[in-house]
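Not every chain is included here, but those present sit where they belong.
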Amino acid sequence: MAVEELFRSEGRAADQARTLKMTPNFVQTAEGSVLIEVGHTRVLCNASIEPTVPGWMRNSGKGWVTAEYSMLPRATLTRTPRESERGKIGGRTHEIQRLIGRSLRSVMDLKALGERSIVLDCDVIQADGGTRTAAITGAATALAIALNKLVSAGTLKASPMREMVAATSVGIVDGRVLLDLAYEEDARAEVDMNVVMTASGGFVETQATAEREPYSRAQLDEMLRVSEAGIQQLLKAQQECLQRAV
Amino acid sequence: MAVEELFRSEGRAADQARTLKMTPNFVQTAEGSVLIEVGHTRVLCNASIEPTVPGWMRNSGKGWVTAEYSMLPRATLTRTPRESERGKIGGRTHEIQRLIGRSLRSVMDLKALGERSIVLDCDVIQADGGTRTAAITGAATALAIALNKLVSAGTLKASPMREMVAATSVGIVDGRVLLDLAYEEDARAEVDMNVVMTASGGFVETQATAEREPYSRAQLDEMLRVSEAGIQQLLKAQQECLQRAV
């Protein structure tokens, strides 16, 4: 069918990522805002700076960074009911927003941030696989934009973000290691892996899940190698986006 | 402050609407999709066709059209918590999505639609006043696009939408009747009115609410007059958007 065709990753090499586009300041209401597009996947990432921290952190002298993730009902080819309608947040959403929050905090100096919270809202406008890794890459950029504004305004002397962080997915489909899975590939994958990495090359999160059958150590090594290369491109695109944001 | 300035409706005449832009097919995943921008207000309206009707309508031979409305947390200048996080939908949201649904059904021949449901998801990307009326205008267009596709595909012989419908807001600020209130104006308004009208000039909904003090019959008449003119422009823009959608 035409629609399926549209979302199939065509002509890409196994280790080739999809076309990437990052638009800074997509909304004017947020302190930091980035629309990230990875192929057909589009995620709007907005950073909100709030003057308080959660109750359990009060008087710790430290700040907090957290994330919320949601899909618009029609981000997918068939409509997904809203979590607000069902009255509760599903397990998948919880898992993803915890991953985004951990990834961002790993590059933050929370003491230097001071007692403020930053919430990163990651809303998926259109979903074609890799929404959680796109959200991390976009949210890190929106976070950097918001922090740079605090520095420009003189509120902070230097950005408390030690370095940038980005993420990609990699998987094994029909026995082949493929970078940056589109939805149709992801649905067929034997193994699905997310890799979150910092600009200086350290790992923040590596999570490889066998969806159908176990994977070997050699396959794990190959997935790590391919994803590292993919993340270099994302880190470069983030820098360009940050410059355009000013 | 700069940010407030940005959202103030400057230089507009009292009966002049804000700049309007409608982008058809904003997402490729939905049967009908329109991004409507009314000044700084931006609402994404997606139509989903579903093969069943709610339980209480089964075997009635009739279809159903309903709407859901939501704001992204950072559509506003200060972040609004998600309704999915709070576990329930607020009164304002309920009121708005019922208004959108009623407005769309008023121009539908539900019998001709047959036993299918169409859900219109109206997600506010950025809010600067008039989100509910923008949602009605955008959703009506997304609905028309989706129905036209059913006709093109031969599923329906003719569109079961009898005519188009559009909506605008009008209000009384400092004693003056103003068309299409921006947020800053709406917050100061004594009276706030929403008018929903069909292409043939019939009213679907007129709702005028005194926020501070009661209004006279003469003021009501003036608000009705001004809003009718505003809706003519919206109906024209809908037609252009429908042509670009093909």
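Remarks
Going by the order they are written in, the chains are A and B; count residues from 1 in each one.
Here is the rule we go by: a contact is a pair of C-beta atoms (placed from the backbone, for glycine too) under 8 Å apart; a residue touches a chain by one contact, two chains touch by 3 or more.
Not measured: the values here are computed from a predicted model.
Whole-complex tally (this structure file, single sequence, 2 chains shown): 6 copies.
Note that only the chains that are shown with their structure count from here on.
A separation of 32 Å divides the Cα centre of chain A from that of chain B. If you check the complex, the residues on chain B that touch chain A are 3, 6, 27-30, 33, 40, 42, 44, 46, 48, 50, 68, 70, 72-77, 79, 82-85, 87-89, 119, 121, 123, 125-127.
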